[in-house]
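Sending over a structure as structure tokens; questions will come in a sec.
The complex appears here without one of its protein chains, the remainder shown in place.
Should a chain be cited, it is by its letter among A, B and C, assigned in written order, with residues numbered from 1 in that chain.
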Amino acid sequence: MVDLKVDMGRGLVLANPVMPASGTFAEGLAKVVDLNGLGALVTKTITAELRGGNPTPRVAEVGNGMLNSIGIPSKGIDQFLDEALPFYRRFSSPLIVSISAPTVDDFGRAAARLNVEGIAGIEANISCPNIEEDGKAFAMRPQTTEQAVSAMRKVTDLPLWAKLTPNTGDIASVARAAEAAGADGLVVANTILAMTIDIETMRPTLGNVMGGLSGPAVKPIALRMTYQCARAVDIPVIGCGGIASAEDAVEFLLAGARAVQVGTATFTRPGTMDEVIAGITEYCRRKGFNAVAELGAALNADMLAPDVMEAAQ
Amino acid sequence: MVDLKVDMGRGLVLANPVMPASGTFAEGLAKVVDLNGLGALVTKTITAELRGGNPTPRVAEVGNGMLNSIGIPSKGIDQFLDEALPFYRRFSSPLIVSISAPTVDDFGRAAARLNVEGIAGIEANISCPNIEEDGKAFAMRPQTTEQAVSAMRKVTDLPLWAKLTPNTGDIASVARAAEAAGADGLVVANTILAMTIDIETMRPTLGNVMGGLSGPAVKPIALRMTYQCARAVDIPVIGCGGIASAEDAVEFLLAGARAVQVGTATFTRPGTMDEVIAGITEYCRRKGFNAVAELGAALNADMLAPDVMEAAQ
Amino acid sequence: MRQIDNADVTPGSGGFAAQVADTVARVVSNDWVNAEYKLIVLDAPGLAASAEAGQFFNIECPVVGEDKPFFRRPMSTYAADPETGRVEFLYKVAGAGTRGLASLISGGTTRILGPLGVGFTLPDDVRSIVVLGRGVGLATLAPLAEMARDRGVAVTAIVSARGPEQILSVERFRAAGAKVEIVLDSDGTSAMTNVEAILRRLHAEGRADGFYTCGSNRLMLLMQKLAAELDVFGEVAMEQQMACGLGMCFCCVRNFTVEGETISKRVCWDGPVFALSEATSW
Partner (left out) sequence: MRQIDNADVTPGSGGFAAQVADTVARVVSNDWVNAEYKLIVLDAPGLAASAEAGQFFNIECPVVGEDKPFFRRPMSTYAADPETGRVEFLYKVAGAGTRGLASLISGGTTRILGPLGVGFTLPDDVRSIVVLGRGVGLATLAPLAEMARDRGVAVTAIVSARGPEQILSVERFRAAGAKVEIVLDSDGTSAMTNVEAILRRLHAEGRADGFYTCGSNRLMLLMQKLAAELDVFGEVAMEQQMACGLGMCFCCVRNFTVEGETISKRVCWDGPVFALSEATSW
């Protein structure tokens, strides 16, 4: 028997290390997959205010990946608490609510509203624009990361995860800032800003010109950042980016992630998370690990400092 | 007849907009491809000092891309001038020499040594560690970019291109800094820092733990950065990252690149650059462009500000 | 039947009961029906074969050479029979995904996720319907004719096409007892004025309690206008680019007019069949 439990700190223990990535999961998956089998449930990012999304086309397939500019269409926190929460409450897996806000104070206000039965934790999507800083995402810089996380930490005792952006040049410093401000965990990472052009119409493929890249194409980049962050902080890191199989998930766990999120792969294979859980178990068994938590210390590498940002060339 | 010429500024006009990316081209290609047909030749980065490379394994294939930690093994500038330069002089395509250095002053000293017959321009690989700044690459920040480029500008009248790193969080600002410091062009961009792990051996796949990602997997990211830089500066941008076909190259030209570099694709298909040149010509003909230079203004898009760094989520 | 709504998605106290399956389906046949369309017949017993008219599947399309479809491709159920476990799709070979689909040979397998979305409804007071479709829209409408027949509802199918070679599904409609009227671009009968005249005539003859359409924006707008004027129940099946097919990614949204307001709905989750009155031009 392989022990799949992972301790995420602040009293949150997950039955297994596999959960959906925000924005790639909703009620519909309950029709296909037993949600009670997942380590946690993570909602699409919600905001206090009502928000529409971006213009269509909102997605494009790129070689081995997905480009999207969905944006954060949100019906607001009230509607979430009234309608979506009761639905998720029916499942035993802990519910993590992803939130976003346009200012530091709004992050605090949004987090304060989630001290509610049935919510097991908060994932702060700080990869979104900070309107007080010219629209630069909070997680682009250590200082704004620290401010946003502190504002939430003040108002909540729930486990609080900060979701980082891979578009920053200094993810290890951002990770340390989030930890210093009281984050209980880090999700590494969101989508990578990218673009494609339809050369026949001579237009950007997305209505929004640029969008976020996800899926297998980004995996080696997300894995590198997961490794850097896991070495930079003591709080748990949740690896995310391109995971589509148990083998991919094991790479992240070996790189130091305590848990993983599966995003785009669920769109192409809705049963991916189940397969990942089964495959991790089998890997541990085959390699002689009694607990999945042991993988975090199993990498054979002359460890590099987490700030090593120098491309090989 | 489609006019393929592109004006790179400072008197450098290329016969066509296609050239090899530094480090993915060497004398050996002359055995397969007529180098006289290329828009320019770009050398592997050389340094003033002798340098070994990184430990093997130095490369790994990742889904749809290449991860490498070759490093910059260099026999020094003297050896280059004595042995390699005479070889390249035999070709009509202008020779661009890629250089790198560990300090601002060393960049200046290296550039000064290239005011030599047969060298048509300098590409400064500023994606390399600055030992005066804790090893952070020059091109990670506007200020260090500005310093390195200025040091070279002072000592050379040759066309001077700065090759940027995609690992920065703020490529548009770095691009503007390079322009302000007197760069004549920007190469966008180098490889993206990434990592993979062999889950059987539980070791990083590369001897160096991390390496640079290139090939089709990075194309949408490099294209986005090319677009951002082309909108941020007035000097020519040379698009680079994942180009493996004429269609890919046209995307970069539509995004605002004046020319393109082909890297990894030459490893898997040595004739790629020839095919790209032929395919661009055919595309222009089919779409009714008389000159490839017209593509830069042909994109139909509500242009976004170059600093838009906000992922869609 | 309307798709089971969220309230019914209850975690089994004991076992989990899926309502949508990702079925590994075996290809029975995959043949050209004309120069552009193929019909694929799959062996896909279980939940898949319980799909109702208007519901769709999200289909994994094989990688073939340079064609590397990353997402699945949505396809309407052309036929589904719980008895035989057969599911069929009629599809136009268009781009990378459908070219991949077209490469499947009998005995091969692919994954089909479904049944998905909300199918057609036949309110009790609707005793006769007109289905109006063009191109691939006819594949979506065909099973509605059988559903109507099974409920004793009379069907007139207006089949629009470029020319005689492009006519699709006419035998399906006839076999289901539908009256078929064919309108063509090649002889001018597909002109909006003529189609409008036919619809008005059918309504005047008491053969149009319900309007159903798919596959053409112009035909949808025409039916929408007439349905409002004549106070006829109406539905339209919509298309939009999809990734998940399960309401999770929000990429398949379209605008709808609901009580005077423009709201965005997910085609895969709130549709693909929508009230005709709410649809907006696409």
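In this section, a contact is a pair of C-beta atoms (placed from the backbone, for glycine too) under 8 Å apart; a residue touches a chain by one contact, two chains touch by 3 or more.
Given the structure is predicted, the values throughout are model-derived calculations rather than measurements.
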Chains in view touching the one left out: B
Residue in contact with the excluded chain [from B:V13, B:V32 or B:A291]: B:V32
Listed residues B:G76, B:G118, B:G182 or B:P270, member touching the removed chain: B:P270
Touching the absent chain when the full complex is considered, from B:P17, B:P142 or B:G215: B:G215
Residue touching the undisplayed chain, where the options are B:V2, B:A15 or B:V59: B:V59
Residues from chain B at the interface with the omitted partner, ascending: 23-37, 44, 52-53, 56-59, 61-66, 68, 70, 73, 87, 90-92, 215, 266-271
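The criterion applied here is as follows: only the chains that are shown with their structure count from here on.
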Dominant interface by contact count, named by its two chains: A-B
Per-chain Cα centre nearest the global Cα centre, belonging to chain: A
Farthest-lying chain, centroid of Cα atoms versus that of chain C: B
Computed distance of Cα centres, chain B from chain A, in Å: 32
Chain centre separation (chain B, chain C; CA means) in Å: 49
Chain A and chain C, separation of their C-alpha mean positions in angstrom: 36
Contacts with two or more other chains, residues of chain C listed in rising order: none
Touching two or more other chains - residue numbers and ranges from chain A: 23, 62-65, 68, 70
